[in-house]
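Below is one structure; the comments refer to it alone.
All protein chains but one are shown at their positions in the complex.
Just so it is clear, A and B label the chains in written order, and each chain counts residues from 1 on its own.
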Amino acid sequence: MSRIGVFVCHCGENISRTVDVERVAAHAATLPGVACATEYKYMCSDPGQTLLKKAISEQRLTHVVVAACSPRMHERTFRKAVEGAGLNPYLCEMANIREHCSWVHEDREEATAKACDIVGMMVERTKKNRVLPAITVPVTKRSLVIGGGIAGIQAALDIADAGHEVVLVEREPSIGGHMAQLSETFPTLDCSQCIMTPKMVDVANHPKITLYTYSEIELVEGYIGNFQVTVRKRARSVNERTCTGCGVCMTKCPQKKIPNKFDQNIGMRTAIYVPFPQAVPNTPVIDRENCTKFKTGKCGVCQKVCGPGAVDFEQQDTLIVEAVGAIVVATGFDLYSISEKPKGSPIKGYGEFGHGKIPDVIDGMTFERLASASGPTGGKIVRPSDGREPKQIVFIQCIGSRAREKGISYCSKVCCMYTAKHTMLYHHKVHDGQAYVFFMDARTPGKSYDEFWRRSIEEEEAVYIRGMVSRLYQKGDKIVVMGSDIAVGVQVEIEADMVVLATAVQPQQGADLLAQKLGISYDKYNFYSEAHAKLRPVECATAGIFLAGACQGPKDIPETVSQASAAAAKVMTLFSKDRLEREPIVARVREAGCVGCFACKKVCAYGAVEEKEIRDRQGNLLRVVASVNPGVCAGCGTCQATCPSKCVELDGYTDEQIVAMIEAL
Amino acid sequence: MHPEKNNSSAFEPKIIAFVCTWCTYAGADLAGTSRMQYPSNVRVLKFPCTGRIDPVFILKAFQQGADGVLVSGCHPGDCHYIAGNFHARRRFAAFRKLLEFVGVDLQRLQFSWVSAAEGGKWVDVVTDLTETVRALGPMTEFKELALEEQWSGALTTPELKEAYLQI
Partner (left out) sequence: MNNTIDISHYAAIADSIRAEAARILEQGVVTAVVAYTTGRRAGSVQPVIITAAAEAERLTFTAASVNNLAVYLTKAKKDIPRSGRIGIVVKGCDLKALVGLMGESQLQRDQLYLIGIPCAGVLASTVRPAEALIAATLAPKCRECDAHLPEGCDYVPAVSLPSAPTLEPSYAAEIARLEALTPAERWAYWKEQFAKCIKCYACRQVCPFCFCEQCLCDRNKPQMVDTTPRPAGNTAWHIVRAMHLAGRCAGCAECERVCPMDIPLNLLNRKMAKELKELFDYEAGFAVHEKGPLNSFMEKDDQSFIK
């Protein structure tokens, strides 16, 4: 007979406000097999856990049910506590009476009745719980970092400095990401490239870092501690080993008018190119779509002029398989393009702002390139249309962000600050110019951030107008900006020379596809989801995968760097052990009943089911049955639902446990 | 909202939800942390994956007196276990046709994809099913069946009639 202890948590008032916890405990006490039932204000607190442990030893409990928050929140906490008291952790279950009950129902009667049911259901389930011995798996102490922006670079350097090998994969020809594109950074106005490029060089020179640029993740297999990642290294058409980076090929390439994505397409590059002079690696790439040799078969100038003979038109994509134990995802962001609607995007366009049609309406990143000393204009702020210096410039904030009706409800977080920075950069470079900013709210939390924003108004003479712009249109060589100043309650019309739109921060294109390869979750905007919004902000729900930077949500540089270091610390924690304990939620085959139809093998996505021969003592084959490799099994249980005779059973989710729950209702 | 709710004799549907832990369970958690409100009729059973959900459980739930059953998991492509939801989709596509054929009203059996980010969708799905089932009234079929002891004895086929006459 089981002696179950039921512990009902008040969660301060989070549960007890709508659920009569005393009644729930009293109800639980009446259930067969329940030895004791009690309630406590904070079960997860130290006294709460002590109470639990004490009850286990004093009441000789065999199983524990904690009726509190979601198991996703505290199952680990309580299983650990139970283990501390000498019980197998898998003899403890949680009844979710907070997220699934007290927080979603107002009626106290109804909520209490439901909580009683949930507890009853979990009591019946727990009775059928079995001792599950821990399963340990080896840990491959190498890490994969996806994305070579500041987040990926920071994470890679931290992990590598701790002595572990890192594989860094970047989609573009160079690492650096968006931070390499920025001119100056807020709130200190130090030059972005000056602080970024040394880190990039560190990555290139680090003996523990293997860098794959111009490469993408093709396939991810395995699980925490034991991932196999296939990287597609796209054909660069230049041999990285022999290329010296002299750059002669680029000076001789006849194709010189290709818009450079790194310069937001306002600067031009050649067909064989590095995106920017400080690129790491400093090995050019041939853009096959625009290369005359690839288009027509004639040319080949780069190959002729290349001293070391590094240009290789025959190069093919290569697939490299890397074994790693942990993955840091740092794929960053992209700016919402208002000129073209991304494919399949739920976001409605901003046609009214004329971006893409009016050449002097640009986005924030383009402004960065204009202001950058290494940019296409050498740091001169000029109009893309005619190269004149804009004397009146209008910045419009929240383009895409905080606009539910347009499809994005979140705040992009960095725009208030970078627009303030833009007004300063503009004022420093165009002394007689005037900057206007249309804004909804100025959001400036962060160290020295508000001071910085105030400075743009008080010292750098930017005029902030609270209100949104309704329309932009070209009039002669001016752009008329029509908006309202809601602080004063008047319509405003400004004839501007240039308009800069603070477009929303969005995840990279294809972020969802990568998430599907990794098996991690993402929200409706394709930002990756952390395991817990507050307590596990850098971990994915999928074990062994960590998040860094703007791929998880809009972030500024210091925040990104902090998260990257945090992710690196998590990886190092994982690597601090030689073997890793994994949840023993795996399938097992009851060989006596297995008829060897291998339906389980057919549905197993992990290849965890093997065919096992059963032989008699003389070695004669008797029959072939299914067998599950517990190291490979991920614990989904699809095999069990498929098995006609239920001879494969998923520990922790057995038919007995589930049927007990259904029957309790 | 529901004036009839205050009437203690009013029918309150019993809804059983089989959900996967990664998407829908998390979505329901999100509905909780967002303090969204929905009818309290639903009882949630957590599974690692919709791939683990056996059609027999649905049958069992109806036999145990469920008035409506919800099965919910990750959107296609989002399965934490690569393809469990794809297998589940086929399995339930077939199973619901079988239930329909034996006379179960499919309005009582709902399938949905609710991701970890879709707290609102969870609320909608649960509310819709609860209200649909409330309008349909109690699921009496299985309950009545459980109370019956034996066959009515009606001789429905010529062979049975003939056999009977020969006794």
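Basically, a residue touches a chain if its C-beta (ideal position, glycine included) is under 8 Å from a C-beta of that chain, and two chains touch if they have at least 3 such contacts.
Computed from a predicted structure; not experimentally measured.
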Where does the absent chain touch, in terms of which shown chains it meets? A, B
Among B:I16, B:V69 or B:L99, choose the residue that contacts the chain missing from this document, as touch is defined above. B:L99
Of B:T21, B:S112 or B:T130, which residue touches the hidden chain? B:S112
Among A:Y40, A:F598 or A:Y653, which one touches the chain that has been omitted from the display? A:F598
Which positions on chain A touch the chain that was left off? 592-599, 602-603, 620-624, 642, 644-647, 655-656, 659-660
In the full complex, which residues of chain B touch the absent chain? 55-56, 59-60, 63, 76-77, 83, 86-87, 89-106, 110-113, 125, 128, 141-142, 145-146, 148-152, 154, 156-157, 159-160
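Note that in this section only the chains that are shown with their structure count from here on.
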Distance-wise, how many Å sit between the C-alpha centres of chain A and chain B, to the nearest whole number? 34
Residue numbers of chain B touching chain A in their complex, please. 14, 16, 21-23, 25-26, 28-29, 31-33, 35-38, 40, 43-49, 51-55, 57, 60-61, 64-66, 77-84, 87-88, 91, 115-118, 123
Footprint of chain B on chain A - complex, ascending: 70-73, 96, 98-101, 103-107, 110-111, 113-114, 117-118, 121, 512, 515-516, 519, 521-524, 529, 533, 541-542, 585, 603, 605-606, 634-638, 640-642, 650, 652-653, 655, 658-659, 661-663, 665
